[in-house]
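A single protein chain has been omitted; all remaining protein chains appear in their positions.
Then we have chain A:
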Amino acid sequence: MGNWLANHWLSVLFLVSWLGLNIFLFVYAFLNYEKSDKYFYTREILGTALAFARASALCLNFNSMVILLPVCRNLLSFLRGTCSFCNRTLRKPLDHNLIFHKLVAYMICVFTAIHVVAHLFNFERYSRSQQAMDGSLASVLSNLAHEKEGDSWLNPIHSPNTTVMYATFTSVAGLTGVIATTALVLMVTSAVEFIRRNYFELFWYTHHLFIVYIICLGIHGLGGIVRGQTEESIGESHPNNCSNSFREWDKYEWSCRRPHFVGHPPESWKWIVAPIALYIFERILRFYRSQQKVVITKVVMHPSKVLELQMRKRGFSMEVGQYIFVNCPSISFLEWHPFTLTSAPEEEFFSIHIRAAGDWTENLIRTFERQHSPLPRIEVDGPFGTVSEDVFQYEVAVLVGAGIGVTPFASILKSIWYKFQRADNKLKTQKIYFYWICRETGAFAWFNNLLNSLEQEMEELGKMDFLNYRLFLTGWDSNIAGHAALNFDKATDVLTGLKQKTSFGRPMWDNEFSRIAAAHPKSVVGVFLCGPRTLAKSLRRCCQRYSSLDPRKVQFYFNKETF
C-alpha cells in the first residue's frame, strides 16, 4: 500500500482536489440559493428544489469545463515534454487522462440527473402556483404582471392554461436541456466498454455529439428563467419586512412595494469558452501534424493477416512503449485508430503491427495487399503515452506480456538488446525473464520471428543467458500436446521453431518467482506486466510474497503499465 501511494501520490492528490472542488462548488451554490434574500420569493414558490438545481448546474458547468481538457492529447504531450526534467512520478498522471475523462463523465451524468429531477419539481411547482386560486403568497407572486413594469415577472409560466410541457418546449432552457441530455445519453450508451471495444467506429462517430451538448450548454441559460429580486427592490422593500404583508403591496400608502425580479444572466459560456478554444486549437494541431509527410519504407505481410508498416516522418522521435494514431484518408477520412509502436527508438524507422480486428483494419490490410496499386497515404499523430524507462533501471527485469499485451514488449526487448550491444551505461539490466502468455501464436507469429532473431544474435555474441524467455500457450488441446510429446527430443520447439520449448497452460508463478529469487538473491527485480487485471493481482501477490524481509536481499517491485 505504501509503495502504491508513493508511486501515485500526485494522481491521488489531483483526484481529491477535483472531488473537493465539486463538493465546495455544490455547497457554495446550494447555500447561496437556499439562504440569500435575493431568492426569498423564488424559494417561496420552489422550495429547496431551486437550490439543488442551481448547485448541480454550477457543478455541471465546472465538470463540462474540465472534461474537454484530458482529451487534448497533443497539448498533454507538450506538457509532458516541457516537464521532462520533472520526476517521472510527476508526469505519470498525464498518461491516465482517459480514466480521468471517464470519471468526469460519470460525474456529469450524476449532476445531470440531480439537475433534471430538481427542475421537474421546479416546473411543477411553478405550474401549481400559477393555477392556485387561494391567494397565497406563491400565487400572488406568480401573477405579478408581465406587462406593467416591464420584465419583472417571477413565474415563467405566464398563464394558468400553459402546461409544463408547453413551457418547457417553448423556452430556450427547456428545449436545449432536453436536446443536451439526449445527446449525453446517446454518448454514454455508445461509449460503454462493450460497444467501444467491439464497434469502435460507432463509438467514435457518436461521441462527436459532444458538439451538440456543448452548444446547448452554452445557450441553455439565455432565457433568464432563474429570477431573483433586484438590488433596488430589496433596498426598497426587503422581504424580511414585506413578505408577510403581501396582500397590501398594491395599496398606495403601504411602505412595501411589489418586488421586482430580474433574470440570472447565462454563465455557462464563461466556464466553457477557454476549453473550447483549447480543444479547437488541439484539433487544428492534429490536422497540421497529420499533414506532415509520412514515408512508408517497408510493408511486410505476416501470417495470420498481420500487416507491418515501417515508416519515417521528419522530426518523429519516440520512446519505448508509446503509441501513435493512424489515419488513412482513402479508407476513412475521419477515423483515427491507435496502435502501439513495435520498433525501438534506436532504429531508423518506426513501425506498427496491425491485426485484422474490425472494419477499418481489414480494409487497410486489403489495401496494402494489392500488389500493383500505389501505396495509400498514411497520416500519423503522436507518439503518445507512457514512457517505460523504468524497465532499464532494474538489474533483473521480469516482463510478462499476455495476449495482445505482448506488443509493447517488442519495442522494449529490441531497445534493451540495442542498448546491451552498444554497452549503453544507462542500461542497468543484466538479465531478462520474459513470459509470453497467449491462446495461440497465430496472430503473433511476427513476435516469434523477433524472438528468433534475438536468439540468433545472442548466440553470435555468446550471451545466451541474457534473455530467458518462456512461451505459454493457454489454448492447447490433446492434439497439440500429443505433437509436443512426440517431438520432445528435438532441439527446437515444434510449434514455434524457437530453441526455448513451449509450455502449455498458465505459468505457475510461485515456481517462477522462487526460481528467480534463488538465482538472484541480492538483486532488485522489476516486474512489468501488460495484461489482464486478474494476472496483475496474482503477480502483485507473488511480488509481495517473494520479496525478502531483509532490504539487502532480493526485492520484487511490481509495475503495471497501461501501455
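In this text, a contact is a pair of C-beta atoms (placed from the backbone, for glycine too) under 8 Å apart; a residue touches a chain by one contact, two chains touch by 3 or more; residues count from 1.
Keep this in mind: contacts and distances are computed from a predicted model.
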Missing subunit (named according to UniProt) among the choices "XK-related protein", "Calcium and integrin-binding family member 2", "Glutathione S-transferase" or "Cytochrome b-245 light chain": "Cytochrome b-245 light chain"
Of A:Glu34, A:Glu236 or A:Asp359, the residue in touch with the unshown chain: A:Asp359
Residue touching the undisplayed chain, where the options are A:Ile195, A:Ile365, A:Ala445 or A:Ile480: A:Ile195
Selected from A:Leu15, A:Val117, A:Val172 or A:Leu427 as touching the chain missing from the view: A:Val117
Hidden partner interface residues of chain A, rising order: 113, 116-117, 120-121, 123-124, 127-128, 164-165, 168, 178, 181-182, 185-186, 188-190, 192, 194-195, 198-199, 201-202, 358-359
